[in-house]
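Accompanying notes for the structure given below.
Heads up, one of the protein chains got dropped from this complex, but the rest are sitting where they should.
Right after this comes chain A.
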Amino acid sequence: MEATSEPPLDAKSDVTNQLVDFQWKLGMAVSSDTCRSLKYPYVAVMLKVADHSGQVKTKCFEMTIPQFQ
């Protein structure tokens, strides 16, 4: 087994993944049942990530524009 000298990650997830694919779209939320006048743009991201075993998972999430910037 390969030994790297990476220190143990101080992170909250156990596995580090490789990014396989990054897709994005820019959307505009116009209105919803709780708010007739939403009018906010957002960035939706779909990541395909592979863990050490090669298993690929898809993760989707959204950001507001200020978050993105």
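By our rule, a residue touches a chain if its C-beta (ideal position, glycine included) is under 8 Å from a C-beta of that chain, and two chains touch if they have at least 3 such contacts; residues count from 1.
Heads up, the rule we're going with is that contacts and distances are computed from a predicted model.
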Among "Protein YIPF", "Trafficking protein particle complex subunit 9", "Eukaryotic translation initiation factor 5A" or "COMM domain-containing protein 1", UniProt-listed name of the chain not shown: "COMM domain-containing protein 1"
Where the missing chain touches chain A, by residue: 2-7, 9, 11-13, 15-19, 22, 24, 26, 28-29, 32, 34-44, 47, 49, 59-65, 67-69
